[in-house]
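Here the complex is missing one protein chain, while the rest keep their positions.
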Amino acid sequence: MTSTLLDLVSKGPKIVDLGRQLTTGMPQSPNHPQFWHTLPRRHGDEVRSDGGSAANDMITMGTHVGTHIDALAHVSQDGELFGGADAAHSCMGGKYVEHGVHTIAPMIRRGLLLDVPKYKGLNRLDGGYEITPEDLQRTARNQGISVGNGDVVLIRSGWGQKFAEGAAYVGAESGVPGVSKDGAVWLADRGIHAAGADTIAFERLAPGQGHSTLPAHRVLLVESGIYIIEAMDLEELSDLGLYEFLFVLVPLNIFGATGSPVRPLAVVEA
Amino acid sequence: MTSTLLDLVSKGPKIVDLGRQLTTGMPQSPNHPQFWHTLPRRHGDEVRSDGGSAANDMITMGTHVGTHIDALAHVSQDGELFGGADAAHSCMGGKYVEHGVHTIAPMIRRGLLLDVPKYKGLNRLDGGYEITPEDLQRTARNQGISVGNGDVVLIRSGWGQKFAEGAAYVGAESGVPGVSKDGAVWLADRGIHAAGADTIAFERLAPGQGHSTLPAHRVLLVESGIYIIEAMDLEELSDLGLYEFLFVLVPLNIFGATGSPVRPLAVVEA
Amino acid sequence: MTSTLLDLVSKGPKIVDLGRQLTTGMPQSPNHPQFWHTLPRRHGDEVRSDGGSAANDMITMGTHVGTHIDALAHVSQDGELFGGADAAHSCMGGKYVEHGVHTIAPMIRRGLLLDVPKYKGLNRLDGGYEITPEDLQRTARNQGISVGNGDVVLIRSGWGQKFAEGAAYVGAESGVPGVSKDGAVWLADRGIHAAGADTIAFERLAPGQGHSTLPAHRVLLVESGIYIIEAMDLEELSDLGLYEFLFVLVPLNIFGATGSPVRPLAVVEA
Partner (left out) sequence: MTSTLLDLVSKGPKIVDLGRQLTTGMPQSPNHPQFWHTLPRRHGDEVRSDGGSAANDMITMGTHVGTHIDALAHVSQDGELFGGADAAHSCMGGKYVEHGVHTIAPMIRRGLLLDVPKYKGLNRLDGGYEITPEDLQRTARNQGISVGNGDVVLIRSGWGQKFAEGAAYVGAESGVPGVSKDGAVWLADRGIHAAGADTIAFERLAPGQGHSTLPAHRVLLVESGIYIIEAMDLEELSDLGLYEFLFVLVPLNIFGATGSPVRPLAVVEA
C-alpha cells in the first residue's frame, strides 16, 4: 500500500530543485563536449493542412555537463575501475558494460547538506580552499546531524554563487574550494552512497592547476564505489536551512556511458 | 520535518522503473535526431603520470527519444500554443521561452495505471486499435480506481512488448494502439496533470498512416495544458498489478526545449 | 609559373559536380550517425544595435554520409590495416593516427568513368548485379580508354538515379549493383589511386543481405591501399559522355577519422 506516501504527497511536499538549468554557454569542464541545444524545426517551419505543427530539438553534449553524476566507469587508476574491474575489458563494443551509468539505480534516499561556509560564518569558501575532515565533522555536529551508511551527502562551498559568471565558476585561475583526499576518505569511511558538491569538479582545485590530479575522485569512485554529483545548486537548501531531506536523483539510463546530466531534488514534508 | 518520509524510505520502498534504456539504435520517431552515444576518450587513451585516467562521452539526440515528455511548446494549432500563446513569439532567440520543457515542474504526484489489455483479457491491443472513453472508464472501474484532478494517468496498451523489435514498435505499417481525440477529451475532462503510454506517439496511429494527424496531442497539449509521456515501459507495473503509486518524473531542465528524455518511476511502500 | 593553368581557367572550364547535396533525411548507411543540420540562430533571433545579425549552424553526422571517401583506417582484416599496420595500435588517444583521413592528399588527378550500363545498353544495372572484370574491361575498351596507374576510376551502375527515393537507394531488400572481389582485384591490378561508385557501399550487395560481408573493401582498402568513394552522382558525366577528365577531390582534413564527406569534381577544358 502506498497510502502514507500518497497522503504526504496530497499535502504538497516542499521540493527543492538542486539542478542547474541546461543552457548553451553555461560553464562546464573543457574536457567534455559542450552542451548545445537548437531547434531544427520551429512552429511555422512546416504546418500541416489541418493547422497543426510540431517543433523539435537537437542536442549535442557530453554527459558531464550541467549538474551531473559520475558513474564508476568514469575514472580508472592503474588500469582498474572500482572493485578491480579491468578498465580495458569493461568497455565492450564502445560501451562501459561494467560500471556504466546504466548501473546506477534511481536514488530515493536520506540526503544531508553539510553547509561548510555557514558553519564557518562565511558567505563562501575561497578558491583553492581545502575542506578538511575537521570541517566536515564540525559542520555536521554544529548542524545536529550525523552522516550514516547509505546517505547522500551534499557539501556546500558557496562557490555555486558564481555559476552565472561562467569562467569564474570553472575557476582555472582562482582555484575552486572542495574536499581533497582526506575529506574523501572521511566520507568513504562513513559508508555513504553518493557525495555531491556545488562545484564543477567536486574536489579542491588549486589555483592555476586545473584538473591535473583528482585524488577525491580516485578515493570515491575507484576505491570506494561512491558516486559523485557535481555542479549542484545548493544555495536554496542553505537559505532554507534544510540539512536533512529525502533525496531524489534519477540518472538517464544511458547504456555504457560514464555519467549523466541529472536534476536532483530535495523533498521535505509540507 | 521529514521524519515520515525518511521512515518510509528507511524501510526500502519498491521502485519500478518506467523508463527505457537509452541505446544507439533503439526505436524512435524518424522526425527527431537519432540518439547516438559514443566515447571520445576511453581508459587507456590518455593516462596521467599518476596512473589515473578519465573516460568521457558524447551524445547527440533529439529530445523526443527514448522515454520522454512533451512540453506544451511541442505542438501548436493554428499558430497558437496552450493558453493562446503565440507560437511564433513564444520562441525568442531560438528557445521556447514560453511553455518550454524548463517550465515543467518536477512531478511527485499520485500516479495511476489503466491496464486496458488486462481488463479486456488480452496480452496486448492490436496495431491501430483506438482506446475509447468506455475502455478507459471500464478499466478504471474494474481496477477499483478513480481518475482524479492532478493525477498522472498511464495507459497501457501492451505495445511496449515490441520495443526490442525496433521498427515493429514504431509501427509504420501495422499502426499502433492508443487513445484518439475522444479518449484524450475524457482524460482532459478529469483534470489530470499528465498522461503517459507505452507507445512511441501516445495516440492511436492507423496502419500505414504514420503521424499524419495527432488529435490527442492537440487536445492534451494545446487545448488542455496536459503533458504527454511516451515510450514508457509499463510491463512491470502490469505484472505486479500496481494501479496506484507515487509517480516521480524529473525532466531535464533544458531551457527552451520542446521535450526531454525522462526516466519516470513508480514508488510504493515496502 | 601557372600561366597555362590560368589561361585554361580564364576560358571557363566545364566543372561537373559529382557530389550529392547534404540534406537531413537523405539516404545513408544505418551504420553511421545520421546527417542532421539545424540553425541554432536565425536572423532575427538576436540583432545587434547596429542592425546586423549573424545566423549559424549545427551539424551532427558520421563521416560516411552523403558522397564520401573511405580512409584506409576504415576497414581492418584480422586485426590489420593496409600495409600490416596493427589496427589496435593505429588508434592513439581515440584517433586513427595511421591511415586516418588526414593522410589522404588532396587529389588532382586523371579521372575515368566506366559507364557499365551504357555499354550494356541499359538504363541502370539491377539490384544485386555483380559487375565483373569482363564488364570493366569491355566498358573501357568500348569507351576507348585505358585504366592506368594513379588514375581515379569511377564505376557507374546507374543506381544513383534512386538517390532521391531514399530507402530504395540503400537497397536493403533489392540489393545493389557493384563490383565484388574479382572486380576489385581487376582495379587493384591496374594500380589505380582511388575507385568510386554511385552506390552507398561501392560494392555489390546481394538482395536482403545488407552489408554482411564487404570483399571489395578488403581488397581495395586493406590489401591494396586504394581509397573508395561512395554515393557519387555520376548521371551528368554519363549524360555528357565524359569518360576522361581532371578529377578533383579534397577530403576534409579531420585528424584521425575514418572518412570524410567530399564533393568531387570532374573538370574538362571549355
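As written, the chains take the letters A, B and C, and residue 1 is the first residue of each chain.
As a working rule, a contact is a pair of C-beta atoms (placed from the backbone, for glycine too) under 8 Å apart; a residue touches a chain by one contact, two chains touch by 3 or more.
Bear in mind that the values here come from a model prediction, so they are computed numbers and not experimental data.
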Discussion item. With touch defined as in the header, list the contact partners of the absent chain among those displayed.
Written reply: A, B, C
Worksheet entry | Omitted-chain contact residue, chosen from C:Y96, C:Y129 or C:W159 | C:Y96
Item to complete: Just name the one of C:G44, C:G191 or C:G208 that touches the chain not displayed here.
Response: C:G44
Discussion item. Can you tell me which of C:A172, C:A206 or C:V268 touches the chain that was removed from the display?
Written reply: C:V268
Worksheet item: Please identify, in ascending order, the residues of chain C that touch the omitted chain?
Response: 1-6, 8-10, 13, 15, 17, 19-23, 31-33, 37-40, 42-44, 48, 50-64, 66, 73-79, 81, 87-88, 90-91, 94-96, 102, 105-106, 108-110, 212-214, 217-218, 244-246, 248, 250-259, 261, 263, 265, 267-269
Item to complete: For the chain that got dropped from the picture, name the residues of chain B it touches.
Response: 24, 36-40, 58, 60
Item to complete: Just the residue numbers, please: which parts of chain A touch the chain that's not shown?
Response: 33-34, 36, 39-42, 45-46, 60, 92-94
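The rule we apply is simple: only the chains that are shown with their structure count from here on.
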Practice prompt. Answer with same or different: of all residue numbers used at the interface between chain B and chain C, are over half used by both copies?
Written response: same
Worksheet, complete the sentence: Distance between the CA centroids of chain A and chain C (whole Å) is 45
Item to complete: Enumerate the residues of chain B that touch no fewer than two other chains.
Response: 33, 39-40, 42, 60, 94
